[in-house]
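One structure is given below, represented as structure tokens, and several questions about it will come after.
A single protein chain has been removed from this complex, and every other one stays in its place.
Moving on to chain A:
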């Protein structure tokens, strides 16, 4: 399978995001990337948009639902939101949407900072493997993988996607 190039996906994602925000009359959204891949995609997206807005960084390690099975992520880092969440329109950005559990964790964390006016979800890839009713508002590409396949994003520059196969 050929994976798309992030650099080619970003311009149409930027255009789709602008359309989405305009339709909802959102003029000054706050941008938040999910560590680590989501932060890279968010930085690239802001660059494509020519938007110098400060980027919030979310580390969802403390909010994951698999703590009992997988334990604490050993490289947990602080979340950094350089703006208020209360009453703001947020654009939440992640690299790959798979089960939707990361997004659930991110939403839980965001609401501990305050009550946002809205959250728009942007993902570079949607892998059609959702286990929760969570769907992106803007997506670069949608693809379906075999059960033993994963996609890995490398970055921050250049952003590249790589297909990995796990031997069972």
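One rule holds for everything that comes next: contacts are C-beta pairs under 8 Å (C-beta built on N, C-alpha and C of every residue); 3 or more make two chains touch, one makes a residue touch a chain; residues count from 1.
The criterion applied here is as follows: contacts and distances are computed from a predicted model.
*Asks:* For the chain not present in this complex, what protein name does its UniProt entry give, out of "Oligopeptide transport system permease protein", "ABC transporter ATP-binding protein", "NADH-quinone oxidoreductase subunit M" or "Aspartate carbamoyltransferase"?
*Replies:* "Aspartate carbamoyltransferase"
*Asks:* From the listed residues A:77, A:118 or A:135, report the one that touches the chain absent from this view.
*Replies:* Looking across A:77, A:118 or A:135, the contact with the absent chain belongs to A:77.
*Asks:* In the complete complex, which positions of chain A touch the hidden chain?
*Replies:* 59, 61-63, 67-69, 71-72, 74-80, 86, 108-109, 111-114
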